[in-house]
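Only one protein chain is missing from this complex, and each of the others stays in its spot.
Just so it is clear, A and B label the chains in written order, and each chain counts residues from 1 on its own.
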Amino acid sequence: MTDVERKLQERGLSVPVAAKSLADYVPVNRAGNLIFVSGQLPVRDGKLAFEGIVGKDLDVETAKQAAVLCALNILGQLKAAVPSLDRVRCVRLGGFVQSQAGFKDHAAVVNGASELIVFAFGEKGRHARAAVGCSALPLGAAVEVEAIFEVESD
Amino acid sequence: MTDVERKLQERGLSVPVAAKSLADYVPVNRAGNLIFVSGQLPVRDGKLAFEGIVGKDLDVETAKQAAVLCALNILGQLKAAVPSLDRVRCVRLGGFVQSQAGFKDHAAVVNGASELIVFAFGEKGRHARAAVGCSALPLGAAVEVEAIFEVESD
Partner (left out) sequence: MTDVERKLQERGLSVPVAAKSLADYVPVNRAGNLIFVSGQLPVRDGKLAFEGIVGKDLDVETAKQAAVLCALNILGQLKAAVPSLDRVRCVRLGGFVQSQAGFKDHAAVVNGASELIVFAFGEKGRHARAAVGCSALPLGAAVEVEAIFEVESD
């Protein structure tokens, strides 16, 4: 077990089995030392767990849990693609929150993902980020998060 | 003619002449081995060919054609910037679909672009991806797609 997974275990969390892509693309793609992880939805056991408009159908706290689940799914994709989660660091997260004009708490929502990554990876989890509001998301998801990681060179 | 263009010809498609940028930026920018292609709209012969809200003004199948056109325009920009389309591979696509709450088929729409890239480049076309819904897009476009490619090192 990697240090990252041991850390998650402290919170009773584990890295899920990587989900299949929704379409004709790959969940993880490496270019040089950068690893691009496709946008992950808050899916659990193959089912969308958080659907709807944040600030209307879901509150910020619930949406934050959706972002945590997106982050775990990112780790699931990474784990299936790299030799060890302990040999990568997080470069950037892109967070998309289904929300409407007047909603302002995107940072708090996407922070669910950011906190989890920083908790699991420590210093190597500190990442750049963009968080924005989307009028709609695939499957009706409340949140979507994509990531770029870097493989540590030897 | 490159293998990529020969492959497109099988479907009666060709790589368009690169369109000019809408503003004060460049359509393609290289950093190391990565090539960043600016967001491309479904423009044909200098005119926006697919406008409006997907799921309302256009159906999914039509929007998928818009995504195909965006992907062709990405190839047009790339062709004007690199020595050969046969020496690059696709790293990531970002797909933006003009859509409103309740619309859930972003994956199917952006798949128009993903399928075309995989068809044209084969294994080298397999890419990471994020697909999201946007409340509005430049010129009123139904779809916008941006890309990162990687130049193969010798």
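Following the convention adopted for this analysis, a contact is a pair of C-beta atoms (placed from the backbone, for glycine too) under 8 Å apart; a residue touches a chain by one contact, two chains touch by 3 or more.
For clarity, every value in this text was computed on a predicted model and none was experimentally measured.
Of the listed positions B:Glu10, B:Asp24 or B:Glu123, the one in contact with the omitted chain in the full complex is B:Asp24. Residues of subunit A in contact with the chain left out of this view: 32-34, 91-93, 97, 99-108, 110-111, 114-115, 118, 126-135, 148, 150. Although one chain is hidden here, its contacts on subunit B can still be listed: residues 21-29, 31-32, 34, 36-39, 53, 94, 96, 98, 100, 134-140, 144, 146.
Please note the rule applied: only the chains that are shown with their structure count from here on.
Per-chain Cα centroids separate subunit A from subunit B by 24 Å.
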